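Note that this complex is displayed minus one protein chain, with the remaining chains in position.
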Amino acid sequence: MIREQPTVVSLDGDVDFASRKGVREKLLGAVGPGRPLLLVDLSGCGAVDSEGLAALLSVAQAIHERGGVMKFCSPSPFVERLFHVTRLGLVFEVHRDRRTALESF
Amino acid sequence: MIREQPTVVSLDGDVDFASRKGVREKLLGAVGPGRPLLLVDLSGCGAVDSEGLAALLSVAQAIHERGGVMKFCSPSPFVERLFHVTRLGLVFEVHRDRRTALESF
Amino acid sequence: MSPFDPRRGSARVWVPASAAFLSPLRIFLERSLEAWLGEALVRSATEELLVAVQEAVTNVIRHAYRNGPGIVEVALDLEERGEEAEVCVRDTGRPFDPASVEPPDFAHPTPGGYGLHVMRCFADRCEFGRDGRTNWVRLTRRVRAASEIRAETT
Partner (left out) sequence: MSPFDPRRGSARVWVPASAAFLSPLRIFLERSLEAWLGEALVRSATEELLVAVQEAVTNVIRHAYRNGPGIVEVALDLEERGEEAEVCVRDTGRPFDPASVEPPDFAHPTPGGYGLHVMRCFADRCEFGRDGRTNWVRLTRRVRAASEIRAETT
């Protein structure tokens, strides 16, 4: 079986109200034409707030509309709590580390 | 000729009004009994202000009174400018890098 | 804006209502809490308080001032014997009744609408009010490690 290879993007700055446009552009710009497969590595990101999560959700929805898949890996404990209280951890597929996430595609 | 080996201390936090007591203690605590030879590496230090320089001068004077020598190395361009405007660059022996400083003892 | 209270142990900031000032504000509050509590500061609680504050400030920028000009005041209360930090966010934009806002529809997630919910989850207390022409949100959160409290009161 040949496994499809997702595009991996590491978010390294803040993911919040101030940076939401740049985050959207970075993620949507990273996937090529065709069916997008995207893995977002959160290990290095700075401050995250609900507007940042909203930007991630809007990207996930755009990718889903194109028949693609977007997953996450390596959230900090704080980002895990934010996924938890917003219930977005139930909507997004979030993996503990990058290896596990890559194997899931 | 056997060269004397100075104690080398790297200052990594701020060297300012807030930290001046800790800086004094760290430097004076690092030299043993006898004639103190001290090299202070400034490459990693944070904010420096005139109160920080005053603390360094007071340590240099204490070491001088005990017949010892205190030198500096690796100041940032900003710290060099601070040495320059206070003329303390004329009082302290400041070397560009650690190797040159060690060879000067 | 409320008159200035010169009590020792409180820090206050005014910034333009602009997303560019979220980062200066957040780091100022974080460093002030560190200055105040040092090793006793609980990091995880601080992260949650700071994001709750950021949600409040973002709402002021987007909704109270509708992305137009305005000033946001943020006051951090540093009561010396307290175990809690209290952050009050004030604006002079349009009034707002939080009771009129529906909670998020978790079954149908939309990009947005989580701000008030995050504030309520991450603060121990979250109160809203209006004095004269000033709106305020007061967020309270215990941020000091319990062992420190005990050591001080015995």
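In this document, chain identifiers A, B and C correspond to the written order of the chains, with residue numbering beginning at 1 in each.
Just so it is clear, contacts are C-beta pairs under 8 Å (C-beta built on N, C-alpha and C of every residue); 3 or more make two chains touch, one makes a residue touch a chain.
What you see is a predicted model; the values in this text were computed from it and never measured.
J.: Mind giving the shown chains that are in contact with the missing chain?
T.: Looking at the entire complex, the absent chain's contacts are B, C.
J.: So that we can see where the missing chain sits, which residues of chain B does it touch?
T.: Where chain B meets the chain not shown: residues 14, 16-18, 47-51, 53-55, 57-58, 61, 77-78, 81-82, 85-88, 90-91.
J.: List the chain C residues touching the unshown chain?
T.: 1, 4, 6, 8-16, 18, 20-21, 23-25, 27-28, 31-32, 34-36, 69, 71, 78
In this text, only the chains that are shown with their structure count from here on.
J.: Centroid from C-alpha atoms only, then distance chain A to chain C, rounded to Å. What do you get?
T.: 27
J.: Distance-wise, how many Å sit between the C-alpha centres of chain B and chain C, to the nearest whole number?
T.: Computed value for the inter-centroid distance: 42 Å.
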